[in-house]
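One chain of protein is taken out of this complex; the other chains stay put.
This part shows subunit A:
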Amino acid sequence: MEGNFLPILFILDGSRSIGAFPDHPEVEGGGSTVMVMCGIIGVMDRSRRTMDGSGIRQALSMMNERGSGEGAGYAAYGIYPDYRDCYALHVFFDNVRENKPLLESTLAQWGTVEHDEAIPTYGQPNLRAVHTPWRYFFKPDASLAPPGSATPEDDIVSALVMQVNAARRGALIFSSGKDLGVFKAGGWPEDVADFYRIEDYEGYIWLAHNRYPTNTPGWWGGAHPFNLLGWSVVHNGEITSYGTNRRYIESLGYTCTMYTDTEVVAYLVDLLVRRHGLDVDIAVRALAPPFWEEIDRMPAAEREWNSALRLAYASAMMNGPFAIVAANRDMMVGFTDRTKLRPMIVGECGDRLYISSEEAAIRAMEPRVESIRMPAAGEPVIGRVVA
């Protein structure tokens, strides 16, 4: 529904109204402030025309300087048209023989598996396969949701993901949306892409991440993208408010299990957008709100709701340096921390919107890119599909 009345290219944050593409891109927050490197890129085709994974593989490898060969991943939307009504659960098994029956008995309690199979993988010399990736196309039994639930199926799948991942019984559900999938592993982007042969998948939104882990190297679950239901997130940075954010989100029924800060972003977006029904630009504003000094200068009505947003979501606010690209089936959103301590570049070409850490990555994918700009600190970039 969000897509059909929005022919606008970008819904930009109103209060900081900046024209679509200024002639002189702001240089604030450019590459010079980068401290830790992670490379992120997202691409969306507004008319849902699909792209195979070879382009994003190429783009991500342009940012190998931002990674360390210990983790990379891709998320693609629109890749499972045959099962578009099923939740595609991507699972890492430590040991298929031992862990799979246990997971399947849990799935059977909550719904029906329409189809399942090993995710095809192709051995790479530089990638040690520590897990077996599997996928289930799952239909939850809506009647099992708690009464009064506005999104019964989502609630079941979300609770299922939390339960399975917290139990740590050799099965980790790392992707749980409809008609989308996350493909990730420990290794260089090209190796991970070749391991899954992502060029065999056709998606209209792709997110990708090249990891330079400092926290949990080698752990496949710690690679990006992070996904819950429809939302996937890639992130460059370190969330200094993680302790506050995690305790907040866990008090509301989520469980953090991935040993890394980005996970919390996916849950916060799910909470604010799906469960609390905030528009995505307002949700982003809750996560990276204006300073009080700016709020105090706003006209009364605007000041009122902006203050309320900061008060109500004080613990959801994210601090520390970050650039984040998040997507669901209808949109892609990029935003940075309030002082922009991580780079974020936006490119556009025809129906395609690109958001990345580096211009080079965008140009690798789209040599004829029509415009390139750097949004200001905290200014979200939101692109929505029109079809």
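Criterion: contacts are C-beta pairs under 8 Å (C-beta built on N, C-alpha and C of every residue); 3 or more make two chains touch, one makes a residue touch a chain; residues count from 1.
Please note the rule applied: contacts and distances are computed from a predicted model.
Colleague: For the chain omitted from this view, which of "Putative Histidine kinase", "CheY-like receiver", "Archaeal glutamate synthase [NADPH]" or "NADH-quinone oxidoreductase subunit A" is its UniProt protein name?
Modeller: For the chain not displayed, UniProt's protein name is "Archaeal glutamate synthase [NADPH]".
Colleague: Give the residue, chosen from A:Arg84, A:Arg197 or A:His276, that touches the chain omitted from the document.
Modeller: A:His276
Colleague: Out of A:Tyr242, A:Tyr267 or A:Tyr354, point to the residue that touches the absent chain in the complete complex.
Modeller: For the chain that is not drawn, the touching residue is A:Tyr242.
Colleague: Which of these touches the unseen chain: A:Ala72, A:Leu309 or A:Met365?
Modeller: A:Leu309
Colleague: Residues of subunit A in contact with the chain that isn't shown?
Modeller: 14, 33, 35-36, 214, 237-238, 240-244, 246-248, 250-252, 276, 278-279, 282, 291-293, 301-302, 304-305, 308-315, 317-321, 338-339, 341
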